[in-house]
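Following this message is one structure expressed as structure tokens.
Only a single protein chain was left out; the remaining protein chains are all shown in position.
After this line comes subunit A, so read on.
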């Protein structure tokens, strides 16, 4: 989002961070739960934005990776392991599985790839539901403990919200670093023109697999936080509809924009809550709002802002050219 002055951007960023820390102090249990869910879903959507938005690889399996992370955390923490260890295992596990899931992407693209990942999503759901010895089957896993961080208990909603927010901050910094590194540029090259990228020495195979693996790992992190957030998991929340929800968050927020997933997750998690006063109609209103948005701006919310800034820059540039031209004419 070039076009804003840098100090203004920094001030805006600090204000948002301060608000996210201070405002929820007065929230009730439910409000904090929703906000924590926003933070967790933002992490998962950020991962999908990396795979889909930056590297251009369609995936309908992000929900499955949230599930993998959630089950890893649930199983480990109920057996006495600390949450940070469980998060590391969730990262490693979803990174490895995401890497393997990337192989089909080396052969098929677009909706064909979507179907491959969709099949994986179904497979993961069946494992969560049927392998009761590990996952508790349809009864799920309950009494998932919340962690002690630096000796402080995070059982209460507010401290655990801060755990989620802190994790979101770390994940955001990592992703920010990644997309501004040469890797991020290579991911975008993969999306925009893989043929040209190859001829410039970009190892498209390795970057494709990495895009899947890192995106999936972020899904795993989100899952590892989701389990102690709800303190009870069963297979249902991790079925295909979660993958579709995450996809919608990325598209609505603006695929390939850094802040897209934050906005997308806000709309997907918070908007239905705000619309609750309409009672039976809230999901319908929500669906209509999403449809209208995508008709107006297929590139999502940040696509609107991007278009506006690009327009303003073009106008400014042509104004400068006009001034330069009139000066030339005056000299002559």
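The rule we apply is simple: a contact is a pair of C-beta atoms (placed from the backbone, for glycine too) under 8 Å apart; a residue touches a chain by one contact, two chains touch by 3 or more; residues count from 1.
Quick note on the criterion: contacts and distances are computed from a predicted model.
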| field | "ABC transporter ATP-binding protein", "2-oxoglutarate ferredoxin oxidoreductase subunit beta", "Cytochrome d ubiquinol oxidase subunit II" or "Aspartyl/glutamyl-tRNA(Asn/Gln) amidotransferase subunit C" - which is the UniProt name of the missing chain | value | "ABC transporter ATP-binding protein"
| note | Missing-chain contact among A:38, A:183, A:212 or A:238 belongs to A:183
| Per the touch definition above, residue among A:35, A:75, A:141 or A:202 touching the missing chain | A:202
| Please identify, in ascending order, the residues of subunit A that touch the omitted chain? | 178, 180-183, 185-186, 188-189, 192-193, 195-206
